[in-house]
Every structure is written in structure tokens, then in C-alpha cells.
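Before I ask anything, let me first share the structure, which is written out below as C-alpha cells.
For this depiction, one protein chain was excluded, whereas all remaining protein chains were kept in their positions.
Chain lettering (A, B and C) follows the sequence in which the chains are written, and residue indices restart at 1 in each chain.
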Amino acid sequence: MTAPLLQVTDLRTYFFTDQGVARAVDGVSFSVTPGETVALVGESGCGKTVTSLSILGLVPDPPGRILDGSSIRLRGEELVGASEERLRRLRGNEVAMIFQEPMASLNPVFTVGEQISEPLRLHLGMSKRAARERAVALLNEVGIPEPAHRFDEYPHQLSGGMRQRVMVAIAIACEPALLIADEPTTALDVTIQAQILELLAQLREHRGMAVLLITHDLGVVAEVADRVVVMYAGQVAETGTATEVFGFPSHPYTEGLLASIPRADRSGERLRPIPGVVPAPNDWPAGCRFADRCRYAWERGAAEAPPLLELETGRGEERAARCWLVAEPARRHPPIVAETEQ
Amino acid sequence: MMTTRARIVLGLTVVAAACGRDYADGGAAAVGVETFCADVAPHVDAFMARMEQEHSVTDSARYGGTVVVASIGDMVDGMNHFVSSDYTASQNQQFVNLMSLIRYDASIQPQPYLAESWEVDDPTHPSTITFHLRRDVYWHDGVRTDANDVAFTYRVVTDPETAYPNAAFWDHYVGGAEGIEVVDSFTVRVRLSPHAEYLDPWTGVSIMPRHLLEGVPVSQLKQHPYGTQCPVGNGPFVFVEHRPQESWTFKTNPAFPTDLGGRPYVDRYVYRVIPEQATLLTDLLTENIDVYLAPRADQVPEIIRSEDLDLLRSVSRSYTLVAWNARRPQLADARVRRAMTLGTNRHEIVEAQLRGYGVVANSGVPPFHWAYDPTLADSVRYDPAEARRLLEEAGWIDRDGDGVRENAEGAPLAFTLKYNQGNQYRQDIAEIMQAQLGQIGVKVQPQVMEFGTMIAQLSGEERDFDATVVGWVTEFKLDDVDLFHSSRIDQPYAFSGTRNAQMDRLLDTLQLVVDRQAAIPLWKEYQQLLLREQPYTYFYFPERLNGINKRVRGVTMDARGEWVNIKDWWIPRDKRRAVQRAAAR
Amino acid sequence: MTRYLIRRTVLAIPLVLGIATLLFFVINLAPGDPTQLMINPSMRAEVVEQMRANFGLDQSLPVRYTKWLTAFVRGDLGYSYSYNQPVSQVIAQILPNTLLLSGAALVVAFVVGVLIGIVQAVRQYSLLDQALSFVALFFYSMPSFWLALMMILVFALFARNVWDWPIYFPPSGTRSVDFAQLGTWDQIVDRARYMVLPVTSLALVLAAGIARYTRSSMLEVVRQDYVRTARAKGLRERTVILKHALRNALIPVITLFGLYLPVLFSGTVFIEYVFGWPGMGKTIIDAISLRDYPVVMGTSVIFACMVVVGNLIADVLYAVVDPRIRYE
Partner (left out) sequence: MPLPVGGGDAVTAVAFPGARRRTRGGRLLSAVMPGAPQLLVGRFGAGLTALLVWVGLLAVLVLRWDRVWAAVRVSSGASLDDRVALVTLVAGLAAAWVWSFRDAGKVQELRWVGVSQWVLAGRAFSRNRLAVLGAVGILILYLVALLAPFLSPYDPSALGDLLTERLVPPSTAHLLGTDHFARDVLSRVLYGARISLSIGFVAIGISVTIGTLLGAVAGFFGSWVDTVLMRIVDMVIAFPQLVLLITVIALFQPSIFLIIAVLGLTQWTGTTRLVRGEVLSLREREFIQAAGALGFSRARIIFFHLVPNVLGPVIVAATLGIGNTIVLEASLSFLGLGVQPPTPSWGTMVADGRSLMLQAWWLSTFPGLAIVFTVLAFNLVGDGLRDALDPRLRR
């Protein structure tokens, strides 16, 4: 195994508000190796976005704060507590990010070209001319026709898919080692979604850049991710390779997520959404945070918070889940499959 | 005393000999209205430059500096005497930019000015006056002032189409061209029917330049650029600049006759408009201005307290009064009106409102005037008991115990007292009257009005008012015919609408008595009659108060006005602005 | 854009004419006329009648209106009764003063207001934010004439006479009396000195309002995704705020430009009065009390035109700042 590009260890990002402390990210650990695509999966409110913002040092402070003891290492360099100036130099340069709303993520009052040129000039010290040439090339690379013409257009003159391509162009402008893509396709049509994912896959291949893909869309994950980190209530619920997690979900939450998406290979099944909602981050349950919604829940879950338990897969892969079921597998009843059809 | 006084005619001065000017085209009337200012300005500049050379000042101990006089209102009428009805503008015409034939001295005796002497055919029964003009007075563009200017001025002011605001001055004169005869270039003769104070109009009318304004239709004179944009006078100060609502700037006239004192001491005189009294006081205290005209009496302590400032007090010709509309049944009885006066503590109002800077008035005759009867000064004092007695005698008794008197028919003794917006003094009077008359059972309802609206109501045919607080400014020639004569009862100014045969007779006679000594007993009788009739409750003659910076020396302000000796004002060298500014460097 | 502006201008013509017409009848409703105000017993009724005739006031209202309107359409605003000058000339002498005063105040107000608003938004809910809010609102809550008088007392009177400050300002006027004798540079300094107090008094009140708008607009903008994008690019915080956020936050603030013009012009009335600054506001007020109808009409129409033009400028600025806006 190669040295990880990004190593997140015991990340705790809390929000201190008048209504109490919201423990949005509460002890998350995972890593990304160079060239790898890792998917961060979970429902809204699970802390995925806060995790990614924490990596970039963009958590709004106040009220948010990364707690002492958390660690985010990029190529071994500690980012927690690093100077704002250092972080700023990393952003857009070493680590870039794409956001979910291409419509809202582009500044409406500047031309597309200017927005792409900005990081080039800032991080690479390019001249206006050089930046323009490079930006046009980038636009071309992300598949925008007539890039030289588009350079001078404003975001509102582009379609949604185009805008997301522009976002990608901005993100990859400085050839970052890590691209964080926060729900990059949620706001797009299905066909465009596929195109954008395809584009990301290509770029990753050509440039050897690692991608941290944040999504609630398991379909997307299955297509592109090497490894999956499932988050629930500010914690990692389950990790493993994509094949492992999809093939053998070991956390009931992952099970639930999988059961709630339509799958071509299981047509005719009834979709089963997970009951309830993610609890509020200032009000996590004391024991297992999923206990309220868990179909297997028993006393132990309510009383005792499960740690992230290593799973022996026998297939030589790292695998872990935060569930007492790992310790007491007998409690997993009845099997999912048996209940799906009537 | 106002008869002919011969004056030694001095020989022509160098100035007089040296100048004179023609317009190239020879005809004054040819000066077009559109280009008037542009045409006139070069002549004025050239003439003044020449005069400045010829009369350069070597002794700068007194000559030099700028004096700034400020007040709340602009002289909107400007220097065009034909259309002027505003006090400040008239003063500046008379004493600053233009000249009248004669002027009053401090004791209100006529003195020569532009006219160096005059004769009357018959001192007791004058029907012609012959004026001999000075020969050394030049319009600021270099043209000499002569008899034709006087004749022109006379014809215009007596022409009804001009709508000369003080046309009434000339009631007893023969108007138009027949009334005046140009005997020679420096002699004019006017014709009149004998009347009291017949010389007075000549102290008030400023002579205007014929060569510039003849040919302008008289009804168009008001709009002529002469008045506000480029007046060309012949007085001690030369017009420089007028910024509407902001300032008038004049500079010294080096060609002003040596006989009359020669050029003024100050180089420049600026009249500034500052509409806010609080600001005016600050301006005076910070030496931004030199003279603050007519501060409020309440501001006076601050002026007195300052080491740099002086307070100049002078008697004034204006008085404040409450006019009773005797057409109203409850105010028709003279006894009721007298009770109002008796029931109002006017002395206290003078003390409180004017801080004592004023005297209680009993008529429109100002205390400094020769016609004033000092024996009447304190004849009516605050006496609520007498006031109540008079009201009861007149049948006004509080019959229902509500504190307000009623007459036999049960109509309450109540009236509204109108006053105009924005005049604190009048508002105060209204409120004090309400309080004090309330104590003798009279219900007064003060009512504020917008000025224009109020005037329309007072002078309109309906006379839509019961009583009103207003003020008048008298001329030196007193004449109340328009106020109280029964023949004028439908005219705008007959606010009170009283009819009294004795009053009519007195007013008629007083207009025609030429001899002041003979007139004095009649005036006394008239003042006594006013005390009895009470068409007005006269309040007071306020003193004119002016705040002035001590660096301005030689200032005289009296009943004649604030600008009366402005050409003699001077500023010590080290106190001048330019000198101080240079020293600060 | 040009076509849009032309269309807007053409549409404004009936608006201005409508205002003028309304105004004409409204002010003529008020009792009294200019001649009645010259109350002087020496003035005979015949004289007054003659004056009325000279002014053309002896004609009926509709006749006068038609005359005024035809002259107005030809660009002739008539003669002032009280200034004894053509109205256009009066306005030409006075309008620059008002434009100077309100223009300077507008610039100062927007610069100061926007700056304060930015600081407040960046430090939302901090002590600084609350203190600035309080101070801004404090000035905003003052009647402008009172603020102006306080300024005079403090920075003219006390500064000079009591505290002996090296810098103090003249209480009133637009220039020194010996202005004409000064050199060019001194003239500029002199005029600036006279402008400090009135401009500050006028601008303080406006700035407070602008700061409030900028603050809320900025608060909204800094939460936008594109600001996060800008940060994610690694831009300096200053660049993020002053370039990416501010440009967007200014869009709603520009609306204020149009909205504030009428406020500004009526605000100048009080400032003009207190500081003896010869301007439009005071001219209108005086003209109404003197029943100088031509001046009231002329100045009011100019006023309306300035409001219309101001709104047009706001529209143009809108398009300049926000590329999404296109006028056809």
C-alpha cells in the first residue's frame, strides 16, 4: 500500500451556537491514496460536507471549530492548526473542490474566463495572457465547445452542464493532487450527470489525481468509487472497498441506503426507505446514533455507543463498521433478502 | 427748517473734469436687454481702473479690508429702485449703491446729498421745489449723473404702469413729465401741492441711471437684468457680484465725491444671506461675518459676553400690534377693545420677549419721532380690574359660570387670534394673550397661518379673521390714512374697519400741515384718539439690535438704518482678513 | 441599452409633464398671490392691480396654464417674480450648488456606508458590528437640521473659540469673502473647507442607511456558494470579500441610488438652510411662501427630472454591475 495522500484521523468539527454544540463531524477517520477515488456517502445532515470543508479549512468560524486532537494530513503535512496563509496556498492548488450547485457556485458577475484564470494567476503566477491561453485550453479539456468564445461569457449564459464543466475546469486548473467533489451531479439531468462523471473519471485517469467524491447517490458511487466511506450522524458508519460495501453491507444504515435505491438487477422489489430522519447534530443519541432508526436495534445500541469495529472479510481488504452487529452477528435477522418480496 | 438752504457750489474736482463717457453708438437706449450686462461691464471696469489710478490710496491706516454684513434674507429686489419694496434692498440702494437727492441726518432733518441745495417757492405753502445737483457724481460706468437722471427717475416712479411700490409717496406731487422740469443739466424743478413732510419722498427715492434704462418699457423694468445682475449705481460702492441666496459683493468707489467724504474706507463690502439665526450667531462668534443684523433678543447675552463683539442698539420704525376686526360683533365696541389692551401685560412682554430691548407702543408714532407724545407713554398699563369693569360695562358678563363672558344674547366673548408661521415673537404674543385674557374671561384661540394665506384673509373682501398679530414699519413721514380713514375701509389695509369722524378729520388735516410745530398738537390729539378707539392693541417698538465685531470701527446705526454711514466704516490694518491670512502663513 | 434609455427618457416626458400640471394647479390653489405679500400701505390697490397685470396674474388659471405649458415645451421657464430674473437663470445659478453638495454627499455616503456595511457583515454580531450599527443608527435617527447645528457648534464654534483646535470649519457659506483674491490651489482648499460640514452632515444620515443595506446584502452574499468557491480557490479573504462578494452585494445597494435621490434633495433643504448654502431646496421653499409660481414650477420640474435621471443612472449602473441584466 502506498502512503496516503490524505489522512484524516479522528476529525471533530463542532459548531458552537446558542442552541448548544452541534457535533457535525464527530471523530471521522479515513484516508485517500494518490489516484484513488474515495466516496463519502450518507444522507443530508450526516456531516459529509462539513468533513470536506474541514479538509479545506473552510468551516465558518465562528461558530464552527475543528477540535484539538483532530488531524488532517496532506502528504504527511498537518493541516489542522496550519496557518490560514498555508491553507490558502493549498486551496485550489493542491486540493480543489467542486460544489453541488453549479448555478450558485459560479460568481454571476464575472466572466467564466476570469473565474478560471483567477487560481492560475494566483497560484501559478501566470500573466493575464498566459492565464487566458491556459484557461481556454482547460475549457477545451473539460469539453466545452468554442472555448475561446465561452471565455468571455458570463455564467448565466451557459447551461447547467456547461457550468459544472466550468467548475471542473476551475478545480483542475492548478492540477491539484486531490479533487473534492461535493455532490457534483445532484443538480444536473441524468444524461449530463453521466457526462460529468465520465469527465471526472477521464481527468483522474489522465492526471492521476485523487478524488474524494461526496454523494448520497449510491448509483454514482458504484460506478466510480474505489473505496466507500459511509457516514452517519457525524461519524463513519462503515468503510470498505466499493465492491465490499455494496456486496456485503455490514452496517444496517448501509443496508438501508442500498435498499432505498432502485436497482436494475433487482427489479420488482419494493423500495424501502429508512424510517425517520437523521437526528439533529446538537442532539445525537447517547448510544448508537442509528439506534432509533435501526431495524435490528436492541438494548445494547441504546445504552452503549459502538466503536468502529474491524471486520474480517477474509479477502484481504480493510473493512470496518460502527455496529454492534459486528460483535453480535447473530442479531442480524431476518436477512434483508427474505423480506423484500411478498 | 426744511426750507431752502443754499450751499456753496464747489468747483469741479479733478475727477469731474477728467471723466465722461459715451457709448460708441451714442444712444443709451440702444443697449439691448440680452447683452446688457456684457455691454455695461467693460465700461464700469475701465472707468473704475482709471479712477483707482487717479485716486490711489497712500495712507492705508483706514483704507482697506472687507466688511461682511449678514442677515437672514436676500435682497431679492436688488438694486433696481423702481421695483423695490424690501427694506434691506432700499437701504442698500440709498446708502451703498445709489444716491438719493437728500438724506436725513440723525435728528431726521433733510440734508443735501446728490442735491447740493434746493429752494422752495413758498416755505409755508410750497408748490415747486428746485434742486441743484452736484456736478461731481458719476455713474460707475463713467457717465455723469445729471438732471435728466432725476427727471427720468421721477417720471418712472410716478408712472402707474411701473407699479412703483411707494407710489403713495407722490400723492401730492404732480406726476409724470408735467411734474418735473429740467431747468439745466444740474437743476430740476418739481411741482406739488402743499402737504406735510413734502421733502420726505426725496429721501427715499434713489436716482436711477437714465442712460441705461430709458427706453425699457416701464412694466418690464422688474425683469431687467440691471436690478440683480449688473446694477450701475453712482453711490459710494460699486457692484461686483450677486450670487442669489448667497451674497452681494460691492467694492469701493474711488470716484465718490471728496466733498461727501470721498471713497469709502473699506475696499469691499459683502452682504451675505444666512437663513438660520443659530448659524448667524455662530458665524459672528467665529468672525466669519462682521455684522449680524437683527439677532433675536434672546441671543443678545451671548453677543455681550463675547470680548470681540459689540451690541449696537438703535431705535426702530417697526412696531408689533394686534389688529382687531371691528366688523365682528364682539369686537365692535371700543370698550371691549380697550379692555383687551388693559388685560394684556405689555410691559412684561417687552421685558420677557425683548429682554427689555424695546418700548411699549400706544400708537404707530415711534418714540424717537418729533410727533411722538411722551406724556402718553405709560397712560395704559396692565390693569385687569379696569379691564373687567369695562367688559361688564359693555355687557359682557360670565352668565353661565364657565369662565367665559357672554353678552345678553348668550354669545361668548371669544375670538381667534391669527398669526403667521415662523414668527416666534408673534406666536409668543398670541400665546401670552390667550393666557392673560383668559383670566379676565375672554376666550382667545390662537391660530397659526401660512403667511400668504393669512395676508389673503386679512386684506381680502371677506376679512376672514377676528384678530391678528402683525407688524408695520412706518416711514419717517407718518401717514395712517390707509389704516384708519373711513374712506379706505374697503382697501386692503383697513384691517380694523373702524369708522370715526374725528379720526377722519385728523388724518385729513395731518396730511396737509406743512409746519411741524403746528402739527405736533394734532398728532397728540391723534395719539389720544387711538388710545380711546383702540383699533389696534399696540404692543411695542422693539429696538433694532445688531451684533458687530469690534474690529469694524466707526459704525453708526440709528433710526435711519443700518447702512447709513457704511462708507465711514473702517477696519484697522492688522485686523483685516487678508492681512491675518498672510500672517498665519 | 441605448434604445432602452431612449425609451425610458421618452416615457419620462409625460411623467414630468404630469407632475408639472398637477403642481401648477396645486400651488395655484393656495390662497394669496405674489403681489398680496408686499403688504405696504403705501402701495395702492391700483398699483397692486398693475403689478398683477405686469406679472400676467390677471388672467384666468387655464389661460395661464396654457401659456406656461406652451412656453415650457419650448424650453422657456418664464420670469421669476421675486428674483427679477428668468427662472432658467435662477436655476442655472443655484442648481450647481445643489449638485455639488448632494453629489459630494452621495459619493461620501456611498463610500463610507459601503465600507461600514462590509465591516459589519464580515464581523456579524461582533461587538464591532453592534457598535457600528448603533452609531450609524444614532446619526440616522437625528433630524438632519439638528445634526447640522451640532456640527456647527462642535466643528466651527467650539473648535475655534473654546478648544482652540488647529482645524475648524466655517459655519456657513460656500467660499471665503476674499475668494476671488486667492490663488487656484487656495481656492480649491477654500471651497473644500466650506464643504466639509454640510457634506458630512448630509452624508452621515445617508451613509447610515447605505451601511444597513450593504450589511444585509453582504450577509446574504457571503453565504452564497460562489463565495465559498472563491475561498476554495485559495483567494485571499480580502479578495473574496472585496471582489467576489462586494460586487454582488452592491447590486441591491445600487437601487438605493435611485431611491435616495428624492430623499437627498429634500435633505438638502435643511442642510442648505442651516449652512446658508444657496441651493434648490431653499429656493423652492422660499418661492412657495413668496408665491413665486414660475420658480416653484421650474425648480420642481428640474427636481422631478433629476429624480428621473437618477433612476436612469441607477438602471445603467445596474447593468454595469450585474451582467445578467440586459435592457432591451
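Everything below uses one rule, namely that a contact is a pair of C-beta atoms (placed from the backbone, for glycine too) under 8 Å apart; a residue touches a chain by one contact, two chains touch by 3 or more.
Fair warning: this is a prediction, and the values are worked out from it, not measured in the lab.
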Residue touching the undisplayed chain, where the options are B:T453, B:S486 or B:Q528: B:T453
Hidden partner chain, touching residue among C:R160, C:R175, C:R212 or C:K243: C:R212
Residue numbers in subunit B that touch the chain omitted from display: 276-278, 281-282, 285, 296, 298-299, 301-302, 348-349, 351-353, 421-422, 424, 427-428, 431-432, 435, 446-450, 452-453
Residue numbers in subunit C that touch the chain omitted from display: 15-16, 18-19, 22-23, 26-27, 29-32, 125, 130, 133-134, 137-138, 140-146, 149, 153, 157, 212, 216, 219-220, 223, 259, 262, 265-266, 269-270, 273, 281, 284-285, 288-289, 296, 300, 303-304, 307-308
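Following the convention adopted for this analysis, only the chains that are shown with their structure count from here on.
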Contact graph of the chains (line, ring, star, complete, other): line
Central subunit by CA centre of mass proxy: C
Length of the line joining the C-alpha centres of subunit A and subunit C, rounded to whole Å: 54
Residue numbers on subunit C that touch subunit A, as the complex places them: 224-237, 244, 247-248, 251, 321-324
Subunit C partner contacts - residues on subunit B that touch it in the complex: 66, 68, 76-78, 80, 83, 85, 160-169, 219, 222-225, 227-229, 243-247, 249, 268, 270, 272-276, 278-280, 282-283, 285-286, 288, 450-453, 455-457, 459, 472, 475, 479, 482-483, 491-493, 577-578, 581
Interface residues, subunit A side, partner subunit C - complex: 56, 58, 84, 88-93, 96-97, 99, 101, 104-111, 118-119, 122-123, 154, 156, 167, 170
